[in-house]
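Heads up, one of the protein chains got dropped from this complex, but the rest are sitting where they should.
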Amino acid sequence: MATKTQNSRAWLFVLPVVVLVAFNALIPLMTVVNYSVQETFGDNVFFWEGVKWFEQVLHSERFHASLLRQLMFTSIILMIEVPLGVAIALSMPKKGIGVSVCLVLMALPLLIPWNVVGAMWNIFALPDIGLLGRMINGLGIDYNFTQQPGAAWFTTILMDVWHWTSLVVLLAYAGLRSIPDAYYQAAKIDGATPWAVFRFIQLPKMKRVLTIAILLRFMDSFMIYTEPFVLTGGGPGNTTTFLSIDLVKIALGQFDLGPAAAMSLIYFLIVLLLCWVFYTLMMRHEAQ
Amino acid sequence: MRRFTWLVPTLYILFLMLPIYWLLNMSFKTTNEILGVFTLWPREFTLDNYRKIFTDPTWYNGYLNSLSYVVMNTVISVTAALPAAYAFSRYRFLGDKHLFFWLLTNRMAPPAVFALPFFQLYSAVNLFDTYIAVALAHCLFNIPLAVWILEGFMSGVPKELDETAYVDGYPFWRFFVKIFIPTIAAGIGVAAFFCFMFSWVELLLAKTLTSVAAKPIAATMTRTASTAGYELGLLAAAGTLTIIPGAFVIYFVRNYIAKGFALGRV
Partner (left out) sequence: MSEISLRELRHSYLETPQADADWALKKMSVDWSEGGAYALLGPSGCGKTTLLNIISGLLTPTEGEVWFGDKNVTNMPPDQRNIAQVFQFPVVYDTMTVYENLCFPLRNRGIPAAEVDRKVREIAAMLDLDEMLPRRASGLTADGKQKISLGRGLVRSDVNVIMFDEPLTVIDPHLKWVLRSKLKELHQRIGTTMIYVTHDQTEALTFADQVVVMHEGTVVQIGTPVDLFERPRHTFVGHFIGSPGMNVLPCEIENGTPLFAGQPIPVGHAIAHRDGAERLEIGVRPEFISFAAEGIPVEIVKVSDAGRYSIVDARHGEHVIKLLVPEGDSLPAESAHIHFDPGHTQVYADGWMVN
C-alpha cells in the first residue's frame, strides 16, 4: 500500500467503469428517490409528498412481517450453510483426481440460472410427481409445500442450502489449501488434538475467506427473489414472501410506486448498514 | 475415523445431484408418463422434448439471446475493469477508497430495487428489448466484481515489473497489453468466469428488460411453466440445457477457480 504513487490521471483509467456503473446505478437510484417522495395518480402527474411513504412503510405491519421473515431466512441459511460448508471443505480430498471431480460437481449448482433452480426444485419437491415429495410422504410424513407453511419453509431452505453451500465449501477449501504443511507437522509434534488443529490453525487461517463467504451469503440471501418466487410464489399465503418478493408485488403488481420506492431505499440501506456493521466488527476483531 | 471422511463430500455431491437427476429424468419422459405414473427411470424414453427445443425458434432463440448478452456483458465488464483495477492496485488518487467502496455497494444492491427504474431508463434511451440493454444492466453488479477480482490479482504482481518495462522504454499501453495482461491471464480468466456466471444466472433484470427479441431462455421457460403447466417434460429439457454452458465453463476453468478463491476475491 505504501508504495502506491499519487497519480491523478488514474481517474482516466477508472472513467469507463465509473460511467458504466453510474449510468446503471445513479440514474435508477435517483428515479427511486424521486418516486419515494411523490404521489401519482397516473398520467405522469406527480405531487410532492415528503417523507410520507417512508413513514408509511416503516409503520406498515406488512413490511415488518416480510423483514422479519427475511431476517429469519437469512439467519437460518447462514447457520446451516457456513458450518456445513466448512465441514465439507475439511473432509474433501487434498490432491489427485478427486479434487477436480469435487470442485466441478460442487460448483455446478452455482451456474444454474436461478429460475431453473426454482423450477427444478418445484418438480423435485412436488408431493405427487417429485422425488423428494414422494420420499418424504413415503416416510409417513404429510408433506406438501404448496399448502403447508412449514413444508414451504423447509423446502425453500433446503433449496438454498443445495444452491449455495458450495460457495462456502469452495471458499473454505481455498483457505485450507493455503495453509503450509509445516503447520500441520508442527501441530503433530506439539501433540495437538484434531480439535486443537481446527481451532488454532485451520479456523484462524480460514477467517478471511469465511468473512467473505458470510458477507456474500448474507447479501445474496437478503436479496433472494427468483428461486423462492418460482418455487412457492411467496406462498402459501404470504409465508415465504421475502423482502424482494414483497417489493416486486407492491411495485409491479399493485403499481404503488411511492411506497415501493420508499421500501426499496429502506431495504437497500438495511443491506448496506448490516454489511458495514458486520465488516467493521470483523476488521476490528482482526486488528486486535 | 479418518477413513470415513470421504463419505461427507460423497453424500453432499449425491445430495447435489439428486434434483439434477430428477430434472434429467423428467426431460426424457413423455407428459403422460410424468403425470400418470411415478418412475425413477423413463419407461418410454423420448427425445421429443429436446427435438422441440431445437426446432422451435422461440426456444432456441432464447438460448442464443441468453448467450449473446452474457458474452457481451463479460467482454464489457472485463475490458472496462482492467484499467480501473490497474489504477486501484497501483495509484493513489483523489477519492480512490470511496470510489472503490461505492463500486462494491452496487454489488449489494438488490436487483428488485432497480427492476422498475431500469425498465424506464432503458425504454427512455430506446434500448428496451435489446441484448446490449441486458449486457449493460448486468454491468451494475459484474463490473464491481471484476474490478475487485482483478485488483486482487494485480496487487500480487510486483511493481518492479512495471518499472522494468518503463526503463526498457515501453510506452504505457504497449506494456499494459503486451506484458501486463499476459501476466495476469489467470485473473482475467477468473474474472470472466464470475461475470459469465452471474450474468447467466440472473433473471430478474434480464426478464424486465426484454420482451421478444432478446428474451432469455430462462424466461421462455417461466412462460411455459406458468401458462402451460402440462408441458413439464419440455420445461425439464430446457432446464437441463441451461445447465450445460455452466458445466462447460466450470470444467475449463476448474484450476483457476481455486486460485481465484484462494485470493479471497469472489
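A and B are the chain letters, set down in written order, and residue numbers restart from 1 in every chain.
FYI, a residue touches a chain if its C-beta (ideal position, glycine included) is under 8 Å from a C-beta of that chain, and two chains touch if they have at least 3 such contacts.
Keep in mind it's a predicted model, so treat the numbers as computed, not measured.
Trainee: Who does the absent chain touch among those shown?
Mentor: Per the contact definition above, the missing chain touches A.
Trainee: Quick one: say which of A:Val51, A:Met79 or A:Ala196 touches the chain that got left out.
Mentor: A:Ala196
Trainee: Which one, A:Ser60, A:Gln185 or A:Thr280, makes contact with the chain that was left out?
Mentor: Only one of A:Ser60, A:Gln185 or A:Thr280 touches the chain omitted from view, namely A:Gln185.
Trainee: Which chain A residues touch the hidden chain?
Mentor: Output for chain A: 180, 182-183, 185-186, 188-193, 196, 200-201, 204-205, 288.
The rule is short, and it goes like this: only the chains that are shown with their structure count from here on.
Trainee: Along chain A, where are the residues that touch chain B in the complex?
Mentor: Result: residues 3-11, 13-14, 16-18, 20-21, 23-25, 27-29, 31-32, 87-88, 90-93, 100, 102-116, 119-124, 129-132, 134, 162, 165-167, 169-171, 173-175, 177-178, 208-209, 212, 216, 219, 222-223, 225-226, 230, 243-245, 247-248, 251-252, 257, 260, 264-265, 267-268, 271-272, 275 of chain A touch chain B.
Trainee: Residue numbers of chain B touching chain A in their complex, please.
Mentor: Going through chain B, the ones touching chain A are 5-9, 12-13, 15-20, 22-23, 26, 34-35, 38, 40, 76, 79-81, 83-84, 86-88, 90-94, 96, 99, 103, 105-118, 120-121, 136-137, 139-140, 143-144, 147, 159, 197, 200-204, 216-219, 221-222, 225, 232, 235-236, 239, 242-243, 245-247, 249-251, 254-255, 257-259, 261-262, 264-266.
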